[in-house]
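Report on one structure; see the data block that follows.
Every protein chain except one is present and positioned as in the full complex.
Think of it as A and B in the order they're written, each chain with its own count starting at 1.
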Amino acid sequence: MQPDLLHRADAAHALQHFRTLSPLVHCMTNDVVQTFTANVLLALGASPAMVIDEQEAAQFSAIADALLINVGTLTADRARAMRAAIDSANTAGKPWTLDPVAVGALTFRSDFCKELLALRPAAIRGNASEILALAGMSAGGRGVDTTDHAQAALPAAQALARQTQAVVAVTGEVDYVTDGVRTLAVTGGDPLMTRVVGTGCALSAVVAASCALPGDRLTSVAAACSVMAQAGSRAVAASTGPGSFIPAFLDALYALNGEDVA
Amino acid sequence: MQPDLLHRADAAHALQHFRTLSPLVHCMTNDVVQTFTANVLLALGASPAMVIDEQEAAQFSAIADALLINVGTLTADRARAMRAAIDSANTAGKPWTLDPVAVGALTFRSDFCKELLALRPAAIRGNASEILALAGMSAGGRGVDTTDHAQAALPAAQALARQTQAVVAVTGEVDYVTDGVRTLAVTGGDPLMTRVVGTGCALSAVVAASCALPGDRLTSVAAACSVMAQAGSRAVAASTGPGSFIPAFLDALYALNGEDVA
Partner (left out) sequence: MQPDLLHRADAAHALQHFRTLSPLVHCMTNDVVQTFTANVLLALGASPAMVIDEQEAAQFSAIADALLINVGTLTADRARAMRAAIDSANTAGKPWTLDPVAVGALTFRSDFCKELLALRPAAIRGNASEILALAGMSAGGRGVDTTDHAQAALPAAQALARQTQAVVAVTGEVDYVTDGVRTLAVTGGDPLMTRVVGTGCALSAVVAASCALPGDRLTSVAAACSVMAQAGSRAVAASTGPGSFIPAFLDALYALNGEDVA
């Protein structure tokens, strides 16, 4: 089954929707990427909020438009608060997205992520090693970095999508986004983005926000990948290394409009 | 009661005092804004330190010149440590400042903030929705963002100042700073600052530091708002989006001197 390329017009349409809706995104994410994640969402016109206490997290995920669960710096306390937030989001009919950072090599997060698969995530975003590990097809990468190509994880992504009913995005040089039946491919981006912490985690937050958009979810998630990749390509062209990439990337996300994307 | 405009000469004077005193600021703030808060204080010549363990927080707030309490990512552990730090600061005669992030919508932090109002804060800094909620006049904003204008919250700010004896700053397009009797208005800044996470939280840290200055506290707090607004305006002029705003803002804070402000 050959993946289709995401239509540029669909990405442009989704970006316009995103800026108009300005989704309120409840981010339960890791310590390392919180600031960058918030700034990425703000640059795109969304409204991020990080709420982590168990009781408050449950309260807030019913109010927010979407929930992000990122296990990068998981602890027992945070796992409890995440479960409470997911339950509340599910009850309120709000979509939640899983970023299974470094799943596979580490037991606690691996068990936790597998438990979460039964709780109806709207989307899952990971690199090839993470998606392979989550689908039970490999032991995970080296630390938080992938040791596999996205294409090699496409069958795992498709199986995971069918198992969970989630849209699964496996990202790398080319991103693949699948619901288990249809698969979209997204090109763009640059290897320099792997030299900046949080680009993948921030993409997961944009994916989470995109799940709050009306319309076809597969297209919305692929559009999120496309917007980030295009902003990344522009920022690389405007920068001289990973340091200057960061402000250039946020500026590019802020400036990007439907016409640019189409 | 019409607010007075802050005199530019007073702001210049306070900035010079700030750089000379170099206040040591104990920041108990949220996970998302710690780095930016520290860099803002450092750029202005202050000395930030984040100490969060309950025992150490109590020890450190007696040593530091000022304490900041920001409830953005409150947990039960942090609430305990914050109470200990406030008690210790009060005993040592050190001023402490409250930033009631997203108070109103979330029960745990709302109860906690209301409890703290009895513990003699030197200053309170929030957006309109937060100040209205803290004064018991509304249910709070949408996530961490305000849905009200600063001017609409001025009566609430004045009532809160009279109730707590704190200087209350309600910030927005125009900032209002009041002790319940006198009110100063501060103009400047730019809407782009709302697209960068932590500008409000960092302002609260500068307010906290300013409470350690000798002289009239109302003027010191208004001067803090003015310095941040002026650096913000300069940085917006020198940047092309929220990404390039961040380094430009820190550079502007670092370069700003009394003559610029006056």
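A few remarks follow.
The working rule: a contact is a pair of C-beta atoms (placed from the backbone, for glycine too) under 8 Å apart; a residue touches a chain by one contact, two chains touch by 3 or more.
All figures in this text were calculated on a predicted structure; none of them were measured in a lab.
Annotation: of A:P3, A:P23, A:P121 or A:G198, A:G198 touches the absent chain (contact as defined above). Of the options B:L42, B:M137 or B:A152, the residue whose C-beta touches the omitted chain is B:L42. If you put the missing chain back, the residues of chain A touching it would be 30-33, 35-36, 72-76, 102, 105-109, 142-145, 194-198, 239-247.
Mapped onto chain B, the interface with the missing chain covers residues 24, 31, 34-35, 38-39, 42-43, 47-53, 55-56, 59-60, 63-64, 77, 246-255.
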